[in-house]
Every structure is written in C-alpha cells, then in structure tokens.
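One protein chain omitted, others in place.
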Amino acid sequence: MKRVALILCQAVCALQIGVAAAEKPAIPAKLAALLAATGEDRKPVITPEQRTYFEGLNDHITALLSNATETEIITRADHLGSILALGLRPQKMEVLLQDNCILCHTDPEVQKPETLFSLSPPAGARPHLNLRHVVDDVHFARGLSCSGCHGGDPANDKLEHTHVKEWPGTDRDKNRAWILAFCARCHSDPALMNRFNPGLPTDQLAKYKESPHGKLLIEAKDPRAPDCLSCHGVHGIRNAKNPLSTVNAKRVHETCGACHANPVTMAGFKLPDGSPLPTNQVAEYRASVHGRALLERGDLGAPTCNKCHGNHAAMPVGLASVSQSCGLCHAGNASLFDGSKHKKAFEEHKWAQCAKCHGNHGIVKTHDGMLGTGADSMCVDCHQQYAKNNPECNATAEYFHATIARMDEAWSQFGVVAEQLAMRGLDVDPIHDKLNELADTIKQARAHIHSFSRNNFDQVVAPGNKAVESISALTDGAKTEYRSRQLGLGASIVLIGVMMMAVYLKLRRLERQEEGSLR
Amino acid sequence: MYYQPGEATAYESMRYLTTKVPFGWLMRSVHCWSAHLMIISLVAHMFSTMMLKAYRPPRELTWVTGYIMFALTLGFGFSGYLLPWNKLAFFATSVGTDLVKSVPVAGDWLLHVLRGGPDVTANTLYRFFALHVVILPLLFVGLIGIHLLFVQRQGMAPPIGQKVAPRGMKFFPSFALRDLLLWLFCFMILLVLAVFLPYGPGIPGMEWELGEKANPLEPAFPGIKPEWYFLWEYQLLKEFPPHLLGLEGPQLCLLVVTLLLGIWAIIPWLDRQAARNEPSPSFSDFGWGAIVFLTFLTLKAWDIGGLQPVDSPASIKVISRTCAWWTLGLGAVIVAVRWVVYKHRWFIFTGAALLHVALHGLLGLSYLTAGAIAGLLAVIAVVTRVLAARRVKATVGASP
Partner (left out) sequence: MRSETDQKPTRRSFLDLLLGVSVVAWLGSVLYPVFRYLKPLPQSGPVGPTRLTATELTKLEKDGFVIVPFSGKRVLVVQNAAHQLLALDAKCTHEGCTVQYLAGESVIWCACHNARFDLDGRVLSGPPPRPLPRYTAERQEDGGVVIVGERTSA
C-alpha cells in the first residue's frame, strides 16, 4: 500500500516537472554549456546564487544573454558569471547586454588588467575599474553608458570606434577646465536635461563659475582647484539621496574635507584678514552639535557644510549673512536678535552675530551657564571691555540665568516626584501635562533671551510660572490622596484586627462551652 | 467592569481604570497580588502534598484534579497577562505562544488556534479574554467542586504510618471560625501589599506596571521574560541548542518538560511504597530534587550576578556560577535539615540535581552535558540501590 502511494507520488512529481519544463523555452546550447561549465576544481563556475538569478530572468533578457553567447562576445563561464553576479534589475541588465563596450571590457580573456572592469579590481588598480560603480551610476540607469562620455558605438562589436575623441589629446590633467564644459554639454542644456530629469536644475556651471572654486580653476588654473569630478566622482556618480553618494548629507563633510582638512592642499590660501585658511573645520564640525546630530543620531535635517556654504556656488559665509544662514533653521532667535540692542553694537564692531557667541563649525550644545555672569558667561568679556558701567545689563543677565535655572530645577525635581507618585499607583497624567507646558516655556525662554529685553522675556516666562504653581498643587493633591489611601488602609487593618480578636474570643468561648457540655 | 477588550480600547481602558476610576487602582492591585499569591500558595500546597504523600490511595484522583487545577491557574496567569495589551504583555505572549509551534504535527494548527491567526493580534486578545473570564473559570469551578468533594468524602490524609485519621474537627464553629481567622489575616496582608506596592514587589516576573501600549509593528526588544512561574521553563529553553539529536532544541526541551510533568502527574501510581502506607524516601527526595532543579533555573533566568551586557558569554558564566552557589547553599540547608531533623537517608535525586548545578555552574560544563552526567549517575545509583534492596530482601526471606 505504502509502495503504491510512493510510486503515485513520484509520478505526479515527474508530471509537474515535465509541465514546468514545457513552459520555459529550452536554453540555447552555447549558453547552456557556459552555465554548466566546471572549473579546474571540478565545481561549477556559475555559483548557485548566480544560477538562481539567471533562472529569475525574463525571456527578453535571456534572449539578449543568449545572443551575446551566440555572437561569441561572451565565451567564458567566468565572464558570464561576473555579469550575473551583478544581480541587476531587468532595466539595467537590458542596457548592459546591449552595450558591447561593457561586455567586451569585462571579458578577462581579451582585456589587459588596466582595462578590465570587474566587481573586484585587483588591489592598487585605479578605482574607476570597479564594475559596480559603473552600473550604479545615475547615468547608466538612464541608458547613458560608456559611449556617452567616451564616444564610439556600443552596438558595434568591432574596434572601429573613436576612443575618447572628444577629450583633449594632451594636457588633460593639467588644465581641467575642459571637464566643466564636458559635463555642461548636457547639464547646462535645459532642453536636453528635460528629457532625462525635468526637475534637475541646469545652473550648476553658472554657480560654480561664481564660486572661489570656479575662479581658482578657470582664472588661476590652480591644479588644486576642484572640478565636477572632485566631488561627484568619475564612474559611480549617484543621486545625493543615495547613502553611497559622495555628496550624500552624511558624506559631504568627508568630500569637502578631502581638500579642506588637508594642510598640504590648503597651504597658501588665506582668509580676508590675511591669516592662513584653517584646516580644522571638519574635525570641529564632527564634534559640534550639528555634526553629532547628523553623524551620530542620523538626523538628516541637521546641516552639513553645504547648508551654510552652498554647493556649486560654495563660498565663505559673509559677515552680514551669518544670521541669515543660521536663521534658516533658528528663525526665532535670529529675528529676536535683530530686534535687540545688540544688533547695532555688533554691526559697529563688525562682529559675526550668532557666531560671536556660538562659534561656527564647532558650535556646541548651548547650556544655561552661557547666560548670566558666571565663568562660562558669553556676556562678560565684551561687556567689561565695551560697556563697563552698565549694572543694568549684568542684572538682566543674572535675572535671565536665575529664572531659567529655577524653572529647569522645578521641571527636573517635579519630574522625579511624578515618577515616585506614579510608582505608588497615583494618576500623574495631569502632572505630566503641566510638566510638558513647563518644558515648552523653558525652551521659549531660552530662545527669548536673544531679545535681551527683560520685558519680552517676562511675557514668555509667565505661563511657566503658572505651570510650576499648578504642578506644585497637583503633586500636593496626589500626596494627600496617597496619605488618605494609607489612612484608609490603617482604618481597615484596625477593623480587621478587632474583628479577628472578636472571632478568636468567640471561638474560644464556643469551644469551651462544648468541652463543658461534653463533660 | 470597565475593561474593554480590543486593540484600540484594552490598554486605554486599563489606563482609565487605574488612573481615573475611584478605587480602580485598588481593584487592579488586589487582583494582581491575589493572582500571584494564589500561585505561590498552590506551589506550596502541591509540594507539601508531595512530601507528605497525601496523594496515596485512595486519593490519587484528588492529586490529579489538583494537578489540572494548577495547570488551569497557570493558564489564568498566562491569558490574563495579555489583556492590558501593553508592550511587555504583547511580546511575552508572542514569545510564549510561539513555543506551541514545536509540538510535532499539530504545532502550526495549535498556534493558529491559540492566537486566532498566525500572529498575536486583536483576535488573540479576544480569545484570551474569553479564556480568562469564561472558559477557565467554568472548568475551574467544576474541578474545585470535585477536588473538595474528594477531600470531604475521603477526609484529610493522615501522615504516613498513622493508621487512623484523628477525629475530625466539627465544621462549625471550630473549623469555620479558624478558617475565617486565617482568611482575615490573609486579607489584611493582601490589602497592605496592594496599597504599598501597587505594581508588585519589583521582582522581575512579578510586576504589573502598565507601561506603554503594545505596538505590533515595533520590533521586539531584548530581554522579554515571562512571569516568574514560567521562568524555569524559559531558562530551560535557553539552555537547549538550536538542534540536538536530530530534533529542534525547543522540541526536545518540550519533550523533556512533558516527560517530567507526565511523571509528576502519575506519581500516586508510581509510588508503591506510599501506597502500602510505608515511608517512601525516594519520592520525597524526588520532590526536593525538583525544588533544586526549579530554583536554579529560576535564579538563572533572573540574571543574578550578571555583568553588562547581561547576555555576553562572560556574563552568562558569572550568572551560572553565582546562581549555582546560591542553589548549592539552599541544597546544603535542605539536605542538612532532612538529615538531622527528619532522619532522611535517601538523597539520590537531590544529590543529582545539586551535582548537575555544580557541574554546570562551577565547572563550566554545558547545562545539558552536566544534566546528562548527573542523570546517568542518578539512574545508576537508583538501580544499584534497588538491586541491593532486593538482595537484602532475598537473603532475609531465605534465612529464617
């Protein structure tokens, strides 16, 4: 019986396999031979992963692959394997299989090591030989492959094409201005760009020409000046949102730092005041509140170099535009400062507004010690020098500091109290509501010190004081509630105690009576 | 009363109950405390029954009904735990029900039945709610009736060796009032605990702060542990490697646990000596061995003596050692008291359990290797002992 079932089962399985095989057209002989080929170690050259990828390809792609083997552009199993190993989606695979430049330049039999593109170029080879970069490139995805920059006809399988015809014959590393023009052929042509990515701006070159970088390259012909490729890469230009892109938010500081953090490259460049251009910006930025938000917490909203300096038109942030720059995000603070007495004084002394107290690349998280007249105070230095006889200022600073410190203290203390009350099983939701209100007021108060006006500050702080009062009342209420719970417990324990005693006495009496009656 | 099962309401209604409803906090606190105290007293009752051999004929069925009721109580605990629909409950239930998958053949089906679908969802919540308030109570009431009926009919079991039970107390007033006194005392303790520690004593596996609402989309966080009475099983599962003897670890573990629990259920029929109303030291020792076994696993599940991070190999080693010392200390006390006070001379199971702990915790052997060695030694010792006893009997029988 069992045997019959087994045979039946096998028959059904065989039938199913037969049906499946009938649906899929047979793989042409040459392609099949490559897929089945074994290496010197007698193992199949095509790995199981590559095989699975192949089996998932649609008929069109399989036909293209087969065509490449029939025309003997792909003749080796390892060559086929290196293409399958890319694991490309169909659209990209189609581009690749119709591009004889790539098909030929990935064939280890035909190419010399310095012209062979592969997934793992040998150590020391130039990075542009990495095949992964080529197929990840934004241009490749839109059908713009090797020939788009290097020239030639990718449909041709003979070596008739004119290699790098459009490039300068000599000198192309010394005077790199041709690169700008080369990229701009397309990127500054609105009609052309519209075909590929209508939303993409076409003003990059115009901006770049205005920037110190552009002037350095075009006018001064400085070999250190960056061109398009310096930031975007050669092969493997990716969308800025791609984490692997050199211009992705998280990597911008590295890309800029490649030059700006290198004292050798930056030697000789000077600030307007004549001092040498610093090279510690990247290090400072990494440790700053912005750098840590972006790099450690992954807050992609946090600014990196280009947020303040611009990208294609990168330039120093001018004295007058510091508060504009910071105000992009810290809008409230910038406008409060603009309305304050300090605005005029800062302009007279040519101080860089926000940066005067907070610094620039190395901005650290603010703390309340920066207020008032203590050791970390931001006020004291300038005020001693320029506004010595103004006791009102010191009093205001002290007042700001003391008020915020008092609210902050109340907030953290009542937070602990609320925690304790919650552990005792009391309702702390209303307390948390008020604590949130207080926290909001503290944040606002910290922003509003930038008005440097006591009146303004007091208006903002008023709800906070109210919140402290109600929190105090609420916690007192909760404590009273807890006390009444304990009281209730005490009362019921006394009751139970009395009852237990009564029951015990009753029991003794009844038992004694029984003994008596028995006797 | 105020509880509303359902994904959008369960947690909210619990929150409302504990914060806004007058005395709602007290109700929940008393409920939780009494649940835990009930399990504690059931464990105590079960082991005392075990040690005093109160299960011997004709009371085998009383033992079995008690056994089932204990299982139902654990079911109460497990189903009730999910109902507030908070984070901890959600994940603990996910992990706990997942174990059912290891049951051969019907595993997946059982899992679906238990959860009302492939995952823990609102369906699970409804099922558990029904279990907790309808199905389990009905079963429990029936069983408790039978259990009490047995006790009433057969009376309390007299201690071994005593032929006749002492004359029963009159139910009223003597028994009823004494019972009332004890009940009042327990009630008082319960109130004090409920008011002063509304969220439990703070022992892991014995706390019931609501915390945050469950979010099924969130990934599970590390260190999810069940309630304290399931900790031993949780720890035992962790001791099994993913694959062993051609089975999956959890499967094998489930097999071992089922075997042990099965033995536990049929003890009244296994213990022939007690059935003859003779002392049966081997079964007392089996009970004590079980206590040692459960204690070590529970201590270990609490990560006692753990370093940071708790689940690093170094930390686990230290935990095993620390818990082994504690368990050995407890074992030493048990053995000493039994030796001196009760004049016990049968220690094979306790000894094996302690050896197991020592080999694992102090010598660093894996839990299962140590268990295998200790188990093998115990079997050899028992067999030798039984053979020796037979020979003695034979010679005694032959000589006169």
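Letters A and B mark the chains as written, and numbering starts fresh at 1 in each.
Following the convention adopted for this analysis, a residue touches a chain if its C-beta (ideal position, glycine included) is under 8 Å from a C-beta of that chain, and two chains touch if they have at least 3 such contacts.
Note that the structure is a prediction, hence the values are computed from the model and not measured.
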- request: Would you mind spotting which of A:Ala125, A:Ala258, A:Ala283 or A:Ala447 touches the chain that isn't drawn?
  value: A:Ala447
- request: Specify the residue from the set A:Gly124, A:Gly301 or A:Pro391 that touches the hidden chain.
  value: A:Gly301
- line: Had the left-out chain been drawn, it would touch chain A at residues 299-302, 327-332, 429-430, 432-433, 436, 440, 443-444, 447, 491-492, 495-496, 498-499, 502-503, 505-506, 509
Message: Which parts of chain B face the unshown chain closely enough to count as touching?
response: 1-2, 4, 8-9, 12-13, 15-17, 20-24, 26-27
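The rule is simple: only the chains that are shown with their structure count from here on.
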Statement: Whole-Å distance, C-alpha centre of chain A to that of chain B, is 50
Message: Give the list of chain B residues in touch with chain A in this complex.
response: 18-20, 25, 29, 170, 173-174, 177-178, 180-181, 184-185, 187-188, 191-192, 195, 198-199
Statement: Seen from chain A, its contact residues with chain B in the complex are 423-427, 429, 485-486, 489, 492-493, 496-497, 499-500, 503-504, 506-507, 510-511, 514
